[in-house]
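Okay, handing you the structure first.
Excluded from the complex is one protein chain; the other protein chains are retained at their positions.
Chain nomenclature is as follows: A, B and C, assigned in order of appearance, with residue numbering initiated at 1 for each chain independently.
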Amino acid sequence: MKPNLAVTIGGVNMKNPVTTASGTFGFGREYGPYIDINRLGAIVVKGTTLEPREGNATPRLVETPAGILNSIGLQNPGADYLVEHYAPYFATLQTRVIVNISGNTVEEYARLAAKLDGVPGIAGLEVNISCPNVKKGGMAFGSHPATAAQVTKAVKQATALPVIVKLSPNVTDIGEIARAVEAAGADGLSVMNTLLGMAIDVRKRKPVLGNIMGGLSGPAVKPVAVRAVWQVYRAVKLPIIGMGGITTAEDALEFILAGATAVAVGTANFVNPRATLDVLEGIEAYLVENSITDIKELVGAAHR
Amino acid sequence: MKPNLAVTIGGVNMKNPVTTASGTFGFGREYGPYIDINRLGAIVVKGTTLEPREGNATPRLVETPAGILNSIGLQNPGADYLVEHYAPYFATLQTRVIVNISGNTVEEYARLAAKLDGVPGIAGLEVNISCPNVKKGGMAFGSHPATAAQVTKAVKQATALPVIVKLSPNVTDIGEIARAVEAAGADGLSVMNTLLGMAIDVRKRKPVLGNIMGGLSGPAVKPVAVRAVWQVYRAVKLPIIGMGGITTAEDALEFILAGATAVAVGTANFVNPRATLDVLEGIEAYLVENSITDIKELVGAAHR
Amino acid sequence: MSKVLDAKVMAVLPVAPETYYMELEAPEIARLAVPGQFVHVRCSNSQDPLLRRPISIHMVSRPKGILALLFRVVGKGTELLAQKQIGDVINVMGPLGRGFTLPLPGSRVAVAAGGIGAAPLVFLVQELANMKCQVTVYLGARDKKNLLCDGQFVQMGAEVVIATDDGSLGFKGTVPEMMRRHNDWRRTAMTYVCGPKGMMKEISAMLAEADVPGEVTLEEHMGCGVGACLSCTVKIAHHGQITNKRVCADGPVFPSWQVVWD
Partner (left out) sequence: MSKVLDAKVMAVLPVAPETYYMELEAPEIARLAVPGQFVHVRCSNSQDPLLRRPISIHMVSRPKGILALLFRVVGKGTELLAQKQIGDVINVMGPLGRGFTLPLPGSRVAVAAGGIGAAPLVFLVQELANMKCQVTVYLGARDKKNLLCDGQFVQMGAEVVIATDDGSLGFKGTVPEMMRRHNDWRRTAMTYVCGPKGMMKEISAMLAEADVPGEVTLEEHMGCGVGACLSCTVKIAHHGQITNKRVCADGPVFPSWQVVWD
């Protein structure tokens, strides 16, 4: 018997729990030659801002042990372009599209959310209050419960779309932030964004990245991400999209057992463009092997 | 010409900048068959508490991509035993011995510091306010500027030994903690302790570690540690012992360029018992190659 | 004393399903090793997998300077080890840990081995044979195909009695079940045990009940392998007090009656 894989993240109905991490999967199309993206539960697309942005200076990426540091800095064509050029494509897909949004001010987040409200093809918003790669906004909002709540409330008021807030691991107490965001009305949480890190070129005696610091992702951060999901699951009732270093189905199952309802694959796409489907197929095989009829039985099971 | 490698960390004079990370090098003797520990600038020994401790339940260690999670939980024979059985051995060494200390309460830290004050063979104290593996004390003290300062002040008042405070990366703003500790009178800082993480056994559907969460160390965390050193260097004037994933001389140089005056090798000892000496020899070779006469010229050079 | 050195692979061959025999050129280690000790092996030069892997010393040839290992592929590290080819170089630390307590020469002893647990016992039985001991080996495996080292034990002059879970060879059942049907081990100077935890626990209880001494070899996940990191502790009861002992430095061999099984 085929197990039931369908899950719901705060109103976004996914036919299975596997999605993509924002910024690692472009707008979906780029991976078209390698996989059928319609098989995924959802795709989360590149971080979008109200105005177009050129992003940070290069180099923007450096490999680290079992990980990468990136400082893309939210390069994107802006919300108008997204609505005009990408949303019609999203509307043709047989998977949900979640748009990741960022702003410099609370008001900008709200205006952006309002602009995307009701656009056909967009199933939900992921609110990035945790980007370590931008000067204004970004991680600053996600570092304190009050500002995190403010952004959440403003976005909720501006849109009828499901609002998933993406948390930063670069905080003393991620549970506290999660509670504030829950109280402010979020429909779901994404856990986690990248860890703040840097690398230095010992020959040039300068930071490697053009932007000095960057966000660490990939297998290296998985233990931190599993812990973050574990803590957030204990802190709030909201459904969680877990991510951070997921490469295999086994990795994904760690997140689900820790409390994630869905999982996103990020950096692993670069290594294996089939990673999302490998994860999906592996989860399904695990359920069958263990005679589990519904994926939801596993969510948070390691707490019990 | 042989470059000058000598450095001072808040009163601890080291003939070279290479030391060991507490908890990864036992009490020094264990690595005797593999290297001449007298060649090191200092050794930092296992975390010591006032009373003996049995530590946490097993498993205490799990490998992760390019890293390890540990939850030893400060197993140690207690301060009296250290003074009686290890200190006489420390006194015979031609290297400085720094004792890493922990307590459940501020008072315990102070009593422990007082007990070790003036013991021959002990050159300084490293105050662990960042251990993620104990219920009471540990990371809790290091997570907030006020408590971090309290512990620092109490230890400073209790001893004439140099006091190096070890910071946790599991905070929103490590610079803020560093400033509080500096104001409270610390002589130096160790940056950083482990990142809080966890792993789940997908077959048993339970956390792998007996203690559920553990501390992530090894190459995986290096980018986070370099960033932490960089931020602390900007925040305070105190000398820094940098650590977190150092495996090679090139890694160590990243920390020095980011602002560390000395470097500690931890997890890498497990992989290569000669790692400390490989780092030392590699740093010396780099100085010679680049005609740098004094290691101190490199400290923080990437900021300039 | 213990060394860390680059050892050349002199042989590597499959001997049973997922099980490999490997010979390394490591004269200093071969010279120093005693039965029950292990080596800490670096399976790759990459940082993934990062840690060394503990593997028992299966056998040594001191004249040839050879160290032999017998291991089962269970994950990334042992997989990489199995892929090594003759002439490759592997970084090895050892010998590590405390070995078996040897009986008086000429004693009558029992050896109980389950699965890959046979690996370190070959070196032990060789030493016991040199000491003219009378050795009975209770040797168990899942099935006939997975039975290890039976020929070696016989060659060394030991009496070998076999149990397989599926009965495809010898007694059908587990090693402890088979031992219950025998009485010899109740009258030995020592019973040495290596195998799955459940088997060691059960035999330890039988030994305690029969009031005869035994030694078991424990496993725990290891960091350093040299006693420095306290990762590999097990609970050991001694004079009524339970303390944490390190498998790598205080073991891996422990008195069967002192182990606190969980």
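We adopt the following convention: a residue touches a chain if its C-beta (ideal position, glycine included) is under 8 Å from a C-beta of that chain, and two chains touch if they have at least 3 such contacts.
Note that the coordinates shown come from a computational prediction; the quantities given were computed from them, not determined experimentally.
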item	value
Option touching the unshown chain, where A:40, A:68 or A:131 are the choices	A:68
Hidden partner chain, residues of chain A it touches	23-26, 30-31, 33-34, 46, 54-55, 58-63, 65-68, 70, 72, 75, 218-220, 247, 267, 269-274
Chain C residues that touch the omitted chain in the full complex	44, 46-49
Missing-partner contacts on chain B, residue numbers	65-66, 219
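In this text, only the chains that are shown with their structure count from here on.
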item	value
Chain separated most widely from chain A, comparing mean CA positions	C
Contact-richer chain pair (by C-beta pairs counted) among B-C and A-C	B-C
Gap in Å, rounded to a whole number, between the CA centres of chain C and chain B	36
Distance from chain C to chain A - Cα centre to Cα centre, in angstrom	47
Per-residue multi-chain contacts in chain A, two or more chains	65-66, 219
Overlap residues in chain C, where contacts from two or more other chains coincide	47-48
